[in-house]
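Every protein chain but one is kept in place in this view of the complex.
Moving on to chain A:
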Amino acid sequence: MLESEGVDSIFGYPGGVLIGLYDEMAKSNIRHYLVRHEQGAVHAADGYARISGKVGVCLVTSGPGATNTVTGIASAYCDSIPMVVLTGQVPTNLIGNDAFQEVDIVGITRPCTKHNYLVKDVNELADTIREAFHIARSGRPGPVLIDLPKDVLAGTANFKQPKGPVTMRSYNPTVTPNTKQLTKVIKELMKAKKPLIMAGGGIISSNASQALTDFARKLQIPVTTTLMGLGAFPGSDDLSLGMIGMHGTYRANMSTGDCDVLLGVGVRFDDRVTGKTDTFASQAKIIHVDIDPTSIRKNVPVSIPVVGDCKATLDKLNELLTGENLTEIPEKRAPWLKCIAEWKAAQRLAYEQTDVIKPQYVVERLCKITEGKAIISTEVGQNQMWAAQFYDFDQPNRFVTSGGLGVMGFGLPAAIGAQVAAPNDLVVDVAGDGSIQMNIQELGTAMQHKLPVKVVILNNGYLGMVRQWQELFFGKRYCATQMDVQPDFVKLAEAYGATGLRATKPEEVDEVLKKGLAAEGPVIMDFVVEREECVYPMVPAGAPITEMLLV
C-alpha cells in the first residue's frame, strides 16, 4: 500500500510494537533510513518532502517514539510540508489502560497535524492510508498522522487495491480561483503606480515560481519574498528586493511602507513579516492569494481575497494579461523602480570583515564557492538569518528551513532527508554552535547511510540570536546564552568517523570550505567567528516594519 502511494524512502526508528511491520518492510522495495532520534526522522522526512516534492514518510514506535515526533510534526504543520507520520500503538484491547509505552498521540497531535487517525480495524487500513496521503499532499499541504495498534498491524484483511481518485465529502480544497476576483486583481495592478509582490512558501509548494517570474516581469512589479519564499523569485533579478520582515532588506521593508497595491501570494502575513500589523502596508490595497481561506484576513485587512492554488492563480493571471496593453508599463513603472534603487543604494546588507572571521563572510564565500547551487538547510537563529541574507537563491526548493515553528536542531536531519531526495546534489547545513548540538546525533545516521551532508558551524560560543536581543533590549545582560562548555567539533566529527575541519582566521575560510565541500562523506566545518556579531537590519518585535535598526 505504501509503495502504491509512491513511497520509496522511510525515515524511522523501530520499537516493540513495530517489529512485525519492520520484518515485512525488509521484504519490500522501500529503503529505510535508521535515525538516531525520532525527532530526526520527522525533520528528515520534512527535508525529503521539500526537495523531492513527494510526501515525506516516517515510522516510529508507540509512546516515547511517538512523542519525540511532536516538534517535527508541529514544524511541518507551520511550514505546510506534506508528510505522513506512522506511529505504532499498543494493541487495541490495551488502549486506555496506561499500558507500557502507551500514549494518546492522536490527542497530543490533534492541534499540530492537518488531520490524524487511529486505525482500529485492519479493514480500514488501506483506505485510511490512501486518504492520509491525499490529505497530506493536496490543498495546503501538511502532516497527517496515522496511529497503528499492534494487533491491527498484525491482522490480515482481504486487500483490494483501491482505485480512482480519493473522494471525500468533507474535504475539497478550492484549487481554481474565482475569475471575477482575478479580473479585479488585473484591474487593480494595471492602475497601480507603486505595486509590490510579496511571495511566500505557497509559490514553492505549488511549483509556481516560473509563473510568478513571468507575471512580475511582464508587469514590472518588484518582488520581495518571505523566509519560506526564498528562491520563489530569482534573487539576482533586478526586480528582486530580497527578503522582507524582521531581518529583511531595507528596500523590501521600505517598499512595503510605500507601495499602493500589495499582492501577497502564498503568504500568511506572519508577525515576523508584518511587524506591527496596524501599520503594515496600511496605505496600500492588499490583494491576497492563498489556498487556505483561514490565512486570508487573519492578520491584515484584505481588499481583494483570492482563494486558490498559487500556480493555478498565476497561470490564469498571466493568461488574462495577454489581453492587456503592456507597452506603457516600463515608463509608468520607472519612478517607483528608481525609488527602490535609491533605497537599495542607501542601505545594503553589509558587514565589515576584520581580522576575526565574520559569519556573513563565511556564508558569502559558501555561496561563491558553490556558485549558489547547493541545497542549503539551516538551524534556527542568527545562522538561519545570515544564510537567508547572504546566500543567493535563484531557484526554488534550494532553501530548507524551519520557518514557522523555528526549530533549533532542524538543519542536520533536514539536510539528511534532502540528500536522500537529491543524492547527486551538494547539501550544506548552515548551523550555529548551539543549534547543531540539539540533533548532532544524526551525524551517525548520515555516516551509516553514506549521506555526504556538509555542516558549516558558525561558532560564536553563544546562543547568538537571544544574545543579540539581550544586547539590544536587555542591557547586555547575557543570561544563560553563553555556551561555556562546547565539544571540540572537529574531534566530534572524527569520533563519528566523519571529517572535521576548523578555521579560526579569515584567510583560512576559503581553504576549509573548499576542502570540506570536496571531501567524501559527511563533514563538519567549524568556523570560529566574531562572538558578538548581530544580524541587521532588525525590526524590534512589534514595531512597524519600516522602523529598522541598521548597522
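To be clear about the criterion, contacts are C-beta pairs under 8 Å (C-beta built on N, C-alpha and C of every residue); 3 or more make two chains touch, one makes a residue touch a chain; residues count from 1.
By definition in this document, contacts and distances are computed from a predicted model.
Hidden chain, UniProt protein name from the list "NADH-quinone oxidoreductase subunit L", "Urea ABC transporter permease subunit UrtC", "Sn-glycerol-3-phosphate import ATP-binding protein UgpC" or "Acetolactate synthase small subunit": "Acetolactate synthase small subunit". Taking the complete complex into account, A:P293 is the one of A:P293, A:P330 or A:P423 that touches the chain left out. Among A:R50, A:K114, A:K194 or A:K358, only A:K114 touches the chain left out of the display.
Residue-level contact of chain A with the missing chain is found at 106-107, 110-111, 114-115, 118, 135, 168-171, 292-294, 296-298.
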